[in-house]
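In this view, the complex is presented without one of its protein chains, the others remaining in place.
A and B label the chains in the order they appear, each numbered from 1.
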Amino acid sequence: MATILEESGFNPGADLKIVGTNPVKHDGLDKVLGRAKFGADVYLPGMLYGKIVRSPHAHAKIKSIDISEAIKIPGVKAVITAADFPELPQGSGWGDMSRTTIAHEKVLFDGHPVAAIAAISEQVAKRASKFIKVDYEVLPHVIEVEDAIAEDAPILHEYMRTKGDETAPDVPTNICEKMVSKVGDIDSGFALADYIVENDFDSKPMHQGYIEPQGCIADYSQDGLVELWTCTQAPFVYRDRLSAILKIDAAKINVQQSELGGGFGGKTGFYAEPLAILLSKKANAPVKMTLTRTEVFRGTGPVSGTKSRIKMGCKKNGKIVAAEAELYFQTGPYTGSMYFNAPNAMFTRYDLPNIYIEAYEVVSNRPKVNSFRAPCVPQIVFGVEGLVDDMAKKIGMDPIDFRLKNAAIEGHTTIYGDTWGPVGFVETLEAAKATEHYKTPVKSGEGRGVSCGFWFNRGGETASSMTLAPDGTVTISTGTADVAGSRISIAMMAAEELGIDVDKVRVKMADTNSLGFNRVTAGSRTTFSVGMVVVDNARKCIAELCRRAANEWGVAEEEVKFENGEVKPASSNVGNFIPMSISDITSKTTMTNGAIVSSSSMNVTGAGPGFGVHIVDVKVDEGTGRVDVLRWTVVQDAGKAIHPLQVEGQLQGAAIQGMGWALNEEYIYTQEGKLDNPGFLDYRMPVASDAPMIDCKIVEVPNPLHPFGLRGVGEVPVVPTMAAVGNAITDALGIRPTSLPMSPPKLLDLIENRNTSSS
Amino acid sequence: MDQVRYTAPDTLDAAIALLSDDKADSTIFAGGTDVMVQLHSDLIEPEVIVNVKNIPELTGIKETEGVYTIGAATPIAELQEHRGFCKTWPGVIDGAELIGSVQVKGRSTMVGNLCNASPAADSVPPSIAAGAIVNIAGPDGKRVAAVEDIVLGPRKTSLKKGEIIVSMTFPARSLHSGDAYLRLTPRTEMDIAIVGAAVNLTLDDKGICTAARVALGAVAPKFLLVQECADALIGTKVGKNALDALGKAASNAANPITDKRGTKEYRVKTISVMARRAAERAVKRAREN
Partner (left out) sequence: MSKAHVTTTVNGDEYEFLCEPQQSLVTVLRDELRLSGTKEGCSTGDCGACSVMMDDRLVCSCLVLAVETDGKHIETIEGMGTAEDLHPLQRRFLEINGLQCGICTPGILIAAKALLKKNPNPSETEIRFWLAGNLCRCTGYDKIIRSVQAAAEDMRKAK
C-alpha cells in the first residue's frame, strides 16, 4: 500500500467542512484567562532558584575561577563552572556547543556565562554571584564583519581554518566557512546584459524579540533521570543535544515543552537548560532558571549581521541574465549561522540562467547567532529586491511586471538542485497587482515599495500518535513544538479526515519520552509535517475502525467504507447494516482488539515552496529622517489555508517584525565590546502606535503532495519585508538606503547627500 | 541592596528626618518608575527606601487664581485628567504624556522625572519654558528654586542632603499665550528623546511675540534655557525668518554627546527642526487663546 508520502490523497475538488474555517483555537481559552503555563509558570516542591554569572569582557582568557566564597553563602546549594561539564574537544560540534553554554578556556562575548548558582531564593543567588572570583586576561576583541576579516584582526580560535576554502593559507582565521554556488557562466551572463546594477549593502544583527524570556525548571532525581520543563521550539533536539554535551543517556532525559511565549527561531538552541540540570544534580533539588531581559539580549542568539555586494544584469526586455553576490555573515564565536540559506534562497523565485555566489561565515565576539524566521535571508533579499527595482526603473517597467517577466514556474530547477512541482509565484504576483492597495495611486509626498520573497519550507522527521477514546473523542500527541497555536490547525485536519467535529479532537504537546524524534519547529514545517503524520494517523485509525466494523458484521474489509465519521456498508449489496460511529466502535474495544491507537513516524518530504509579495507605503520626514509606515499589504501563497485567521496572523506578525528590523532594530556596542542596548527601551521593536493595519490576501495554489494542499507560511512573509520598506523609502526620497536599519540619522544623511548633489 | 529597608512616613517632617540621616543612605520613592529599574540593576544601592506617597503636602493638584501647584507625588495620569491644567499648559502635558506608557504614567511624577536628572526627560523642558518653580523642604527649612536650576548634570541635582521637593508651581497665564513641547524619537512612543524642544510664548493683540522662553533637552549635560532662542522670537510675528533664527540659535546652543541614542551631529541638526516645530505649535495655541 502506498504511504501518505507517495500518495497524499489530495483531492482538489474535496468538499471541506472544517479545513478553511476559523474555529476558536484550543489553546486560546487558557491564554486569555491567564491559565496557560509558560516556561516560568511552573513551581515544584523544594525548588531552588538558579542564576548565571556572566563575563563582563568581550574576549578574555579565563586564568582561574574561585567559587569557594560563593558556596559558603548561607542558602547557596550548588555552584557550577565549566569544570562540572564533561570534557569535549575544542573545535568539535559538541565542544563548541558546550562552550557556548558556558565558557571553558575563554570568554568570547560580553555576557558569556562563566558560572551558575542555585540557592533558596533569587536574592541569595544574586548576592552569591558577587562572590564568584574570575581572573581574566583581557584580550583584544572584534565585533563587525569587516574588522573580523581584516589582516590584523584579533583571532578568536587559533585552530580555526576556513572550511570549504582549499586555497586559504594554513593560518588562524576568523572566517570559519566559505561556500560557492553557481549556475551557468556568470561572465557570459553579464556580457549579455544591457543594464547592470550593483551595490554594497550591510545589516546589523537583530534579536528575535520574543516577549517571554527563556525559563525552565530542571529536576535531576537521585536515580539519574532528568525532567526538564522549558519553553522550547525543539524538545527532541534539546534532549539529544543535552545528552551529548552532558553525557547523559537520551532515554534518561525527558523534555516537556511548555507553552512558548514566542521563539521565531530564537528558542531552537538552549541557554539556561544545561546549567539548570547540572545545578539540580549537584544541589539535589529542582532548579528553576529564568533569564532577565538584559540576559536575553546579552546572552542569547541574535540574527546575523551581514555585508553583501550584489550585482545583477538584465536585458532591455526585462529578462535578468546574470546575478552575482559576495556575502559575509556574522555567526558569533562559533559556526552554525545557517548562512547557506542565503545563496540557496536569495535569487530563488526568478528563473536566472547565470548565477555566482560566494558566501562566508565569520566569527566575532558576539553571542552565538540563533535562527530567526528565514535565517540569513531577509537581510540579503533587502539588497536583491532593491536591485531588481533599480533594473525595473532603468527599463521603465512596472515593478510587478518586471518580476513576472522573470518568475520561475513549475519545473524550475533551483540552485540547490530541487525541481519544483506546482508553485504559485506568478499567481501571487498577479494577485498583488490586483489588490486595492496596488491600484491606489501613491499620494504626493509618500513612497511605495514592492518586494517579494521565497522560502523552501521543510518537512523532516515528525512523529505523532492518535488515540480514540471510548466516547469517540480523539487525542493527538505531537512532538513538533507549537509556537503560535498551530495545534488548532492540526486538530482541524484530523477532524476533517475523521469526519467529526473539531471540538472532539484535542492536540497535546507530548514530552520526549512519549514519541519518536521530532525535528525542531522551524523551516515553516509544523502545520505541513504534523498535518502529514496526523492525517496518516487518522487513516490508520479509520482502517482499524473499518476492520472492527467489518468483523462485527461478518463481511470483508473491502465491503465497508468510512464516510462522515461513520463506518457503513460499501454498497447496499453488502447488507443492511446500521452505520457505526466512532464511539459505537470504540466503546466496545474491551471486547474487540483493545484500544484503537495509531502511531506515525516519518521523514516528511514533499513540502512545497512558498512565495510572498509585499506592498508598503511610507512617508519620510525630510527634516529628521523619521519614517512613518502608512499602509502594508501582504500577498502570499499558502497552498491551502487550514485556518485563514492563523495564516493572516503569521503574515501580519512577520510584516511588523520586518518593519522593526528595517527601521530601527540593531545591536549597539561600546568601544569595549559590551552591548550598549540590552533592553526594550533602546532595542527598538515596533509598538502598537508604529504599525498600520496589515491587509492580507491569501493565494491558494495547492501543493498536491500534502493531503490538503498546504504550504508552510511562517517564514516566507519575513523575507520581503525590509526590501519592501527600503524600496518605499527609495521611491519617497529618490535615493536608495543600502544599510540596515534605515534609522533616522542614516536617512537624514542620505537626504542631505541627495540635496547637495542635486544642487 | 539586599539589606534595604522600606518605610512610608505620613508626615513631611518624618520624611525629612529619614532623608537627612547621615547613618543611612536613603532614596525617595514616589512613582518609582526610575528607582525600581535602578534598584534592580544595582545602579543605586540605598539602605532605606522612603515611600513619600502618603504625605499630604505631596499629593493633589491645587489651583488658586490661575496658579497651579502640583504635589510632587501626583502621578502623570492624574495630571492628564485635570482639565484645567491641560487647558492652561498643553505644552507641559505634551511633555508629561511622553514620559512613558500609560502604565508608567499611572505611577510616574513630574518631580520624579525632574529629580532623576536625565537631560532627556520629557516633562522638564516645557516646565522650564513655563517658568515653573519647585517648592523644597529640608532640614534647614523651606526654599524655592526655578526648575532650570535643579538639574546640574546627568543624575545630579542641586538638592542638598535631606531636601525633598514638595510640589511644583506654575505661574498664572497671560492672554494669548501658548506652549508646546516636541521631541524626536525613532518610534512613535516608548523611546527616550534624541532631542527635545519646548517653547512658551505670549503674543500681544497684534500677534507680535512679547515674551518667550525656549528650553532644550537632550542636547547638553543639563537642560538649556536659551535666551538667544527667545530673542529670535520676541518682537516678531513668529514667521519664517524668526523660526529660521530660532532654529539656528538652537543648533548653536546645543552641545550634545554621541551615545547609543544619537550622534552629536544628528542632534545638532535636528534640534533646530524640533525647536521650529515646537514654536509653530506654541504660536498656533497662543493665537487660539
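What we mean here is this: a residue touches a chain if its C-beta (ideal position, glycine included) is under 8 Å from a C-beta of that chain, and two chains touch if they have at least 3 such contacts.
Just so it is clear, the structure is predicted and the values come from calculations on it, not from any experiment.
Asks: Quick one: say which of B:Ser20, B:Asn51, B:Thr69 or B:Thr210 touches the chain that got left out.
Replies: B:Asn51
Asks: Write down which of A:Ile18, A:Ile415 or A:Ile694 is the residue touching the left-out chain.
Replies: The missing chain is touched by A:Ile694.
Asks: Looking beyond the chains shown, say which of B:Gly106, B:Pro139 or B:Gly207 touches the absent one.
Replies: Answer from the full complex: B:Gly106 touches the omitted chain.
Asks: Identify the residue among A:Gly209, A:Pro343, A:Gly625 or A:Gly639 that touches the chain left out of the display.
Replies: Of all options in A:Gly209, A:Pro343, A:Gly625 or A:Gly639, contact with the hidden chain holds for A:Gly209.
Asks: Quickly run down the residues of subunit A that touch the omitted chain.
Replies: Its contact residues with the unshown chain are 22, 24-25, 27-38, 40-41, 43, 122-123, 208-213, 259-264, 290, 292-293, 483-485, 645-646, 648-649, 652-657, 679-681, 685-689, 691, 693-694.
Asks: Contact with the hidden chain only, please: which subunit B residues?
Replies: The list for subunit B reads 1-6, 8, 29, 32-33, 36-37, 39-40, 49, 51, 53, 75, 77, 100-104, 106-107, 188-190.
FYI, only the chains that are shown with their structure count from here on.
Asks: In whole angstrom, how far does the Cα centroid of subunit A sit from the Cα centroid of subunit B?
Replies: Centre separation, subunit A to subunit B: 44 Å.
Asks: Quick one: which bits of subunit B touch subunit A in the complex? Just the residue numbers, please.
Replies: Those residues of subunit B that touch subunit A are 2, 41, 184, 186-192, 194, 260-263, 266, 269-270, 273-274, 277.
Asks: Name, in rising order, each residue of subunit A that touches subunit B in their complex.
Replies: 123, 126-127, 294, 623-624, 626, 663-664, 668, 676-677, 680-682, 684, 686-687, 689-690, 743-745, 748
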